[in-house]
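Missing here is one protein chain; the remaining ones are kept as they sit in the complex.
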Amino acid sequence: MKRQNGTDPGNSSVRRKHKSPQVFFKEIGEILGEYSDGRYLRLSKLQKLIYKILAFFRAIPFAIAGFFKNIGKNIKNAAISLVNEFKDIGSTFAHGDWKTRVSYFVMGFGNITRGQILRGLLFLLFEIVFIVYMIVAGGHWLSLLPSLGKQGPTQSYDPVLDTYTTVYNDNSFKILLYGVLTIFFIIAFIYTWRLNVKQNKLAEQYLKSGKKLKGDKDDLRSMVDEQFYKTLLALPLTGILVFTVMPIVFMILVAFTNYDGAHNGFSNNLFSWVGLDNFNTLFSWQSAGGGQSYSATFGEILAWTLIWAFLATFTNYFLGMFVAMMINKKGIGLKKMWRTILVMTVAIPQFISLLYVSKMFARNGLINLTLKDTLGWISQPLPFWEDATWARVTVILVNIWIGIPYLMLITTGILMNIPADLYESARIDGANAWQQYTKITLPYMLFITGPYLLTSFTGNMNNFNVIYLLTGGAPTNPAASGAAGSVGYTDLLITWLFKITTGAESQYYLASVVGIMVFVVVALISLIVYNVLPSIKNEEDYQ
Amino acid sequence: MASVKLTNVKKVYDKNVVAVHDFNLEIKDKEFVVFVGPSGCGKSTTLRMIAGLEEISEGTVEIDGEVVNDLQPKDRGIAMVFQNYALYPHMSVYDNIAFSLRLKKVPEDVIYDKVTKAAETLGITEYLMRKPRALSGGQRQRVAIGRAMVRDSKVFLMDEPLSNLDAKLRNQMRAEIILLRQKLDTTFIYVTHDQTEAMTLADRIVIMKDGFIMQVGSPDEVFDMPDNLFVAEFIGAPKMNIVKTGLVCENGKYYVTPFGAKIAVDGDKGEMLAERGVKGGEVLLGVRPEHIDLAKAGEDAIPCTLVVDEMMGSELHLHVDTEDGTRMIVRVPTIDISKEERKALVAGAKLYITFGGKAMHLFDPETEKNLLA
Partner (left out) sequence: MSNNKHHMGMKTLNRLSNSAIYTLLVIISVVWLIPFVFIVLQSFRVESTYQVGYVVPHQWGFQNYINLWNSDFKRWYLNTFIIALAAAVLQTIIVLCMSYTLSRFRFKLRGPLMRFMLILGMFPGMLTMIILYRVLSDLGLTQANAVPGLILVSVASSGMGYYVSKGFFDTIPKSLDEAARVDGATRLQVLYKIILPLAKPIVIYTILTAFMGPWGDYVFARYVAFGTSAGYNVAVGMYSWLTNDQINNMYTTFCAGGVIVALPVTILFLCLQKYYVEGVTGGAVKG
């Protein structure tokens, strides 16, 4: 009698069949705290599964704690290096020659006097631009940033024409925008100034040790050689900085203001800082505008968003894989044709197919009309978009229709890469088709596509197109009518965000809070998956 | 044609992983130096630092007396052959070889002369218009060498150039590299993990382990007088037998006592031991398989049991177990064994082995240094 899962060899055959619930869970619990190969391997299949699930959740707090510990360590390191920077700045000034010292005030002076004219001029130019900007505009914006403007638009009376004209004074939007830009600029200046000091120190040491300094020609040449990466990155990173980083910083700040349609910052009222008020609004249990509270609405939408993302990701994944495996099967002809038929649908812009399908399922759309008038099978139109459950199911089904071709493509490539000898050896070991799938295909696929699944999950959380073009969030959730925009049962956080900003009240501050919450949820999920999954995976390697 | 000098060269990855420690070496003009060692010993890293493909963390590299630390690879006057050939897949063989010349804006007719000459030397003229993927491994290797040849460089670097070839082709290419070297008459630095390549090609071998140089010397020197246990075991195939044993000193004469036998340490070596004031005690005794003979029972003979016999053609490798279970390898020329004797050499056969004092190496069991070097 082989020992399989009992700890006591004598009774193992009895135990294996009738493991009492206490023993069943005790065995799992024992290794949960203290993992051991031997005891894990002796667990039954079901116990192993439960163990893995429990281990996953058990690892979450550790992963989060580890993350914050890391942050702590990073902050400490940053502080240490900051102190070192200051020390270096001080000692460079104390020990440097006069050229280096002058460069502390006139950037690039040392470079110019040491023959690196181009570099020096660029430093100098940057300093001049910075100083001029700060005097002309930067200081102004910065000084207004704490209040976001003092004087809103006023009416001025023109006695000659006997008319009132509106005089626009401060503009909160611009103050916030240019305030942020100015802060960015100051940071850039400090960094450049530090670079200037560093380079002077280096150049001085170079010359002292008798080496030749790199001249302008070398600088230009290295732009396409050693330093080529800087040249290549300059444009993309500027774009990202201006059109992604800056707007995100701005919008995060908006979450702490009362910027909305009624406080648009220049033509009606200025907006101002409100601290954490908006977060309080979103998380308060007080009913909003007669309906349920914002927090209830947010919770409902978040729950549906997560359910949607989960279902959308995994239905597509498994069905796509299934289709790919069918086409890949030996003996199936016309492989190329099947693939092309599916792939073709990828090419057609989504708004066409989604809008068309949306209208197909509409109350008076093709399907309902066909069933009712042409075929006479139903007397009332089916409530595809009118009933919450119908709408949610239909959305997921249509998403399968949209998603399978992509997944079929992705999985086909990977399936063909699975070494054939794995299957051959499994067949010799006596595995049937289903076992081959669960023991070889699936683990291999999950291993390779793990990161893709994560991005696909977060992508589906933010899948604006499918929801907005199909249902526009409908059907409306009457309980949530008080929340900004009209919230529907198929609304995701992202479509809600859109509705808030385009709604009548344009509560930008609320949209921004929701956006931050989306980020928090996505980041949390990614953090957990990245930190927890590898540890589970390692344990799986023992099998 | 140039000398290469490495002074205190060090390579550190990620602030704390040291790949190469304090590497010092002077390579003379037209010398053929081979860096050899197990994978991860830092040999390739050192070569790549010389080439300029890897930053030098500390120390200086000089080529022809000029410090090249801050120079780009192309400005160092080197040519390099890579392990996986690194042929440009989208260019024909001709374009591959001509690539560096075109970058230097050499006139096309000069390029033509140089490329065809190199191709002739390497015997690849008929493949000049082909793409690399249409070539066999050996042909690709030739193209890679050709590409390096036309650069007329001062130093020729080769990073495991033969390791992707099968055994037969490797032997053939090894011979060709020797011929090439005679033709090119330039400085070669060659990296390999294969000690046979190192022994056959090198003027001097640099044996490395874990980022340290273990020994630098001619093939004869490293074979005959390994500085330490690592070199002794690394050089020579099959590898040297190592036995922990006693060393005794009687009347000024030294003996080792492996497996109960008593073998006198050869006169010269004994004198050396005496000079160094070695008292005796535990030592590591090293004997190369080819220095062990089959013998009859006797005072110096060690009884053992044959476990595996490998017929290599010209020689026979016998894996034997001594009475205390130590595995030894004995290498016997086939020609020395009669047919009857060969028949008796089957697994389980009882044998006696012996070796003379001349062929033995003695190492300190603590420091693993050669007691005689």
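Note that the chains take the letters A and B in the order they are written out, and that residue 1 is the start of every chain.
Here, a residue touches a chain if its C-beta (ideal position, glycine included) is under 8 Å from a C-beta of that chain, and two chains touch if they have at least 3 such contacts.
Note that the structure is a prediction, hence the values are computed from the model and not measured.
Peer 1: Which one, B:P73, B:P238, B:G280 or B:P303, makes contact with the chain that was left out?
Peer 2: B:P73
Peer 1: Touching the hidden chain in the complete assembly: which of A:A203, A:A309, A:V357 or A:V487 does that?
Peer 2: Spelled out, the listed residue whose C-beta touches the missing chain is A:V357.
Peer 1: For chain B, which positions touch the chain that isn't shown here?
Peer 2: 51-53, 72-74, 78-80, 82-84, 86-90, 99-100, 103-104, 147, 151
Peer 1: Determine and list the chain A residues touching the chain excluded from the picture.
Peer 2: Counting only chain A, the missing chain is touched by 173, 177, 221, 224-226, 228-229, 232-233, 235-237, 239-240, 242-245, 247-248, 250-251, 254, 323, 326-327, 329, 331-332, 338, 340-353, 355-357, 359-360, 362, 364-366, 368-370, 372-374, 401, 404-406, 409-410, 412-414, 448-452, 455, 458, 462, 464-465, 468-469, 493-494, 497-498, 501-502, 508, 511-512, 515, 518-519, 522-523, 526.
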